[in-house]
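Shown below is the structure under consideration.
Heads up, one of the protein chains got dropped from this complex, but the rest are sitting where they should.
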Amino acid sequence: MNKFAEQITSEIISNKKVGAYHHMVFSVGDIAKHAKPGNFVAISIGGATSSMVLRRAFAIYRASDRGLSGGFVELVIAPHGPGSIWLTSLAPGATINLVGPLGTAFGIPTEPVKALLVGGGYGSAPLFGLSEILKSRGCRVDMVLGASSAMKIYAPLEGKRSVSSLTITTDDGSVGTPGKVSDVIPNLIANNGIEIIYSCGPMGMLEAITKIAEEFGVMHQCAIEESMACGIGVCMTCVLPIKGEDGVIRMLRSCIDGPVVDGSSVIWNSKRKIPEGTWGAN
Amino acid sequence: MNKFAEQITSEIISNKKVGAYHHMVFSVGDIAKHAKPGNFVAISIGGATSSMVLRRAFAIYRASDRGLSGGFVELVIAPHGPGSIWLTSLAPGATINLVGPLGTAFGIPTEPVKALLVGGGYGSAPLFGLSEILKSRGCRVDMVLGASSAMKIYAPLEGKRSVSSLTITTDDGSVGTPGKVSDVIPNLIANNGIEIIYSCGPMGMLEAITKIAEEFGVMHQCAIEESMACGIGVCMTCVLPIKGEDGVIRMLRSCIDGPVVDGSSVIWNSKRKIPEGTWGAN
Amino acid sequence: MGCKLSFDYATALGSANFNNPIFTASGCAGSGKELSQFFDLRELGALVTKSIMVKPRSGRPTPRMAETPSGMLNSIGLQGPGIDTFLENDIPWLREQGVAIVVSIAGESVEDYAVLARKMRAVPGISALEVNISCPNVENRGQVFACNPETARAAIEAVRRNIGGELPIIAKLTPDVTNIADIAEEVVAAGADALALINTVLAMVIDTNTMRPKLAGFTGGLSGPAIRPIAVRAIYQVHARLPHVKILGMGGVASGRDALELILAGASATSIGTATFGDPTACIRIKEELEALLVERGFNSLKEAVGYAHREATQ
Partner (left out) sequence: MGCKLSFDYATALGSANFNNPIFTASGCAGSGKELSQFFDLRELGALVTKSIMVKPRSGRPTPRMAETPSGMLNSIGLQGPGIDTFLENDIPWLREQGVAIVVSIAGESVEDYAVLARKMRAVPGISALEVNISCPNVENRGQVFACNPETARAAIEAVRRNIGGELPIIAKLTPDVTNIADIAEEVVAAGADALALINTVLAMVIDTNTMRPKLAGFTGGLSGPAIRPIAVRAIYQVHARLPHVKILGMGGVASGRDALELILAGASATSIGTATFGDPTACIRIKEELEALLVERGFNSLKEAVGYAHREATQ
């Protein structure tokens, strides 16, 4: 549970198409002050006459409480289905209802460490803010971004500047190294002495990174994306099986016990089944 | 069945608040050519993500096929419930889906006659176009407009000019004669030698006018407003009991056998019951 | 396009064959004339007529409809001219259009169904008979025929015994039962060749201004996208129980995607009802969208997709 969560009416400050995504800025008042990399916001969709009753969750790309009209958050949104298409079609000046900041944040090491940040598609969004914080703490930050093709790589110039190295992979080879992020990570870990991986992207990618992280014995914090009905912990739709420190697997809510979790604690590939031994399995 | 009915994508050309109403102009191509006073259009509501599955019907206020970008129709819309509030909040340039022209039109006498046009609330809308046609055929046109209060009288300047006399009534007396339109009609009929009444407005008003028309032995054509699901004659929700020339009462569809009907043929005050003797009453 | 040309869009319900799986829904296409103004009726898989009864009916008083979130209520009450006038006026015109015709019949008693079936047996140019048994049975405290296995069976048996010949019978069921697959089994045993699923869901709207039920008939039938998940469930359950019985699916189909959902659940064709009220050309749009989606997914024929969501179903 994110104790700073608030429900507000938010105004759209800007909306720009960037590659396959929309970069959108929302005025959010105090929410900006409390937003941490990994947190997300949940936005109502479709207006007063909407047939869509559930909010959509979006990772916070950046947050600042020094905007002209108070705090704002920036989001990177893929126009994918009816909800995101509606949202990305709104013009500046329009208002939406927003709840945030929600969920857990990436843990920041107290000592300077060598960190690798890995993003898939719009999953790169929360990594840039994280990168800035890590740098300010004296960490070395390398970054890998992957997507199906060039248009789906979200890597703004300021973002690129904040990392020591940026590796890009695309499935179709339209930019960077052809292939998956998991193809290039092992070398990066080895060559740069990586101590911790932070990742955000599709579940399959997070699972693959978890495996590599285990092989190399590095920590791995990942931001998962389960389908969420409420985003605030009251519906139990967004659960995934996570092994606790006591060794017990529990169905935890990714909206309040996540989205950022320790990759090694997740029982991956558990869609459509409850892993054996889960607490209360029936 | 209006044989000119078409389904089109229509652009909003303008949207102005006038009193309690919005005067809105829609580009409609050839529909304008075929639109007659009394006809209506049916508009989809709420956009792609709407929870409102039914169209809303609006009487055509005026139509012209000589607009800058082809034909257009003008509507007068009261922001009443979610559908009309959504529609009246659209800005010029937005597009909507529109079907029209629909329904029957006011019958135009072949000889010049003395006509009284009576409108209640936004029911005045179709009367101004009708008035122009009647005048062009050499008819004398008197008009009565009634509403609950001044803000709800829709009577644009051009409209006023086209009639020989305009009487206004309001329930609260905020403009014109305090009271109902039915209070002033008898004198107007008597003083001006009225031969036909055309009316449009709430059902209660149309019923009252029918009674007066019968007393004075004048014809009465009225545009009724029943709640409509389809507007094109396929759903049977919009029926009302009408006595045919054969003396048989039938439940007829107000969307294709109306909205303009002969007032004396309607079995009024039949909400929530089927009048005795109706064909197939069960 | 080469791909699309070779796609086989035909379907069948019992022994009746249709060019494509998009039908109108009973009670949602008027007499056919009203829609013919917006598209060529021959583009339809079939036109399903409004349920016709033995005698003329005025239907229920107004208000007869209420809009609801993603749906609507209606209580038309089977307004219609009665079977004789219908056969005299409506059918000849429809036959002239060259559209495949499915006639829907509805009775208030078992005898009514027998009478209607006898009237229909001699009528040429009809593809199938849809038997709407989701109507109140006046002989049984007004309980809906399809709510009870015995009355459902009796109505369908009456039709089967009297229809003669080859005309396939499609029994139309209500979802307002504890177990729709049980009723489906019963009517198939009684002689139904195919099933139409689902009729509207019994529901009510109260006008919060008048503070009374909005419809003059108090309750009405809920239709539209709101009930689609109920239709999909009913079709899926019945197809799982009776995989060889063809289903005409309906309930909230408003796009090709929706029609595909019902087909994957087990429908061999889908009727479009409420969507036509919002969009007069809905049937044609949905027909085109569905075909594109099927081709995109690599199906060579509609039939391959019917019930496809059941593959490797382990539950």
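Labels A, B and C are assigned to the chains in the order they are written; within every chain, residues are numbered from 1.
FYI, a contact is a pair of C-beta atoms (placed from the backbone, for glycine too) under 8 Å apart; a residue touches a chain by one contact, two chains touch by 3 or more.
What you see is a predicted model; the values in this text were computed from it and never measured.
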{"item": "From C:Val187, C:Val232 or C:Ile247, residue that would touch the chain that is not displayed", "value": "C:Val232"}
{"item": "Touch criterion as defined above, residue of C:Glu34, C:Glu157, C:Glu186 or C:Glu261 at the omitted chain", "value": "C:Glu261"}
{"item": "Hidden partner chain, touching residue among A:Ser44, A:Thr104 or A:Thr210", "value": "A:Ser44"}
{"item": "Among A:Ile12, A:Leu90, A:Ile133 or A:Ala229, residue touching the chain not depicted", "value": "A:Ala229"}
{"item": "Residue, one of C:Leu78, C:Val131 or C:Val177, that touches the chain absent here", "value": "C:Val177"}
{"item": "Touch list for chain A against the chain that is not drawn", "value": "1, 3, 5, 7, 44, 51-55, 97, 99, 226-227, 229-230, 232-240, 250-251, 256, 270-274, 278-282"}
{"item": "Chain not shown, touching residues in chain B", "value": "51"}
{"item": "Touch residues of chain C, complete complex, unshown partner", "value": "66, 68-71, 73, 147-148, 176-179, 201-206, 208, 211-213, 217-219, 222, 224-230, 232-233, 236, 252, 257, 260-261, 264-265, 293, 297, 308-309, 311, 313, 315"}
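Rule of thumb we're sticking to: only the chains that are shown with their structure count from here on.
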{"item": "Contact pairs, highest-scoring chain pair", "value": "B-C"}
{"item": "Distance between chain centroids, defined by C-alpha means - chain A, chain B (Å)", "value": "55"}
{"item": "Separation of chain B from chain C, taking each centre as the mean of its C-alpha atoms, in whole Å", "value": "35"}
{"item": "CA centroid of chain A to CA centroid of chain C, Å", "value": "46"}
{"item": "Where chain B touches two or more other chains, by residue", "value": "51-52"}
{"item": "Residues of chain C touching at least two other chains", "value": "69-70, 225"}
